[in-house]
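Only a single protein chain was left out; the remaining protein chains are all shown in position.
The block that comes next holds chain A.
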Amino acid sequence: MIDAMDKAAGLSLNDARFSARRFRPEFVEGAELCRLSVLTPANDQGLARDLRVALARRMATLNADEALIAQYDAQLAELDPSRRLSALAEGATDLAEPLATIARHVDLVTLSPIKAEESDIARLAEAGLNNPQIVALSELIAFVNFQTRVAAGLRLMRAR
């Protein structure tokens, strides 16, 4: 069965990379369970699914990942997002709080994690995020940055 990572990497059932990926069923299943744990968790900690998908779409754009942009756009469309979440997804910075602070953090940690400082976490708390929300947001950011790198690597393996 084709999963989200295959789709992002452009793998079809008869692709050699599709079979090579299945040499590690624990990676295939593990990545999918991680995806569900950050996008559709049973307990969303107050960070709703449409917000999570909008942020994932924003990060796909920061990573210039066309396939993941399309995948998250489709998921977001199904959730009938508000205008402010659509703007967030598309990379807007003139947002109301706490979205502005969340967007700033997502951009920073995606593009230049090396620059992250203690004050960046303090900003999230000042914007009203509690500790479970700060951790859940961090895991979402980290996951999308994992996902886009696995997909990018698999895509590059195509050329021989």
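In the analysis below, contacts are C-beta pairs under 8 Å (C-beta built on N, C-alpha and C of every residue); 3 or more make two chains touch, one makes a residue touch a chain; residues count from 1.
Everything below uses one rule, namely that contacts and distances are computed from a predicted model.
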| item | value |
| --- | --- |
| Protein name, per the UniProt record, of whichever chain is missing from view ("Peroxidase-related enzyme", "Ribose ABC transporter ATP-binding protein", "SigE family RNA polymerase sigma factor" or "Outer-membrane lipoprotein carrier protein") | "Peroxidase-related enzyme" |
| Sole residue of A:L13, A:L33 or A:A96 that reaches the chain not shown, by the stated touch rule | A:L33 |
| Selected residue (touches chain absent from view) among A:G10, A:G91, A:P113 or A:G128 | A:P113 |
| Residue ranges of chain A at the interface with the undisplayed chain | 16-17, 20-21, 23-24, 26-27, 30-31, 33-34, 36-38, 41-43, 45, 62-65, 109-116, 118, 120-122, 125, 131-132, 134-136, 138-143, 145-150, 152-154, 156-159 |
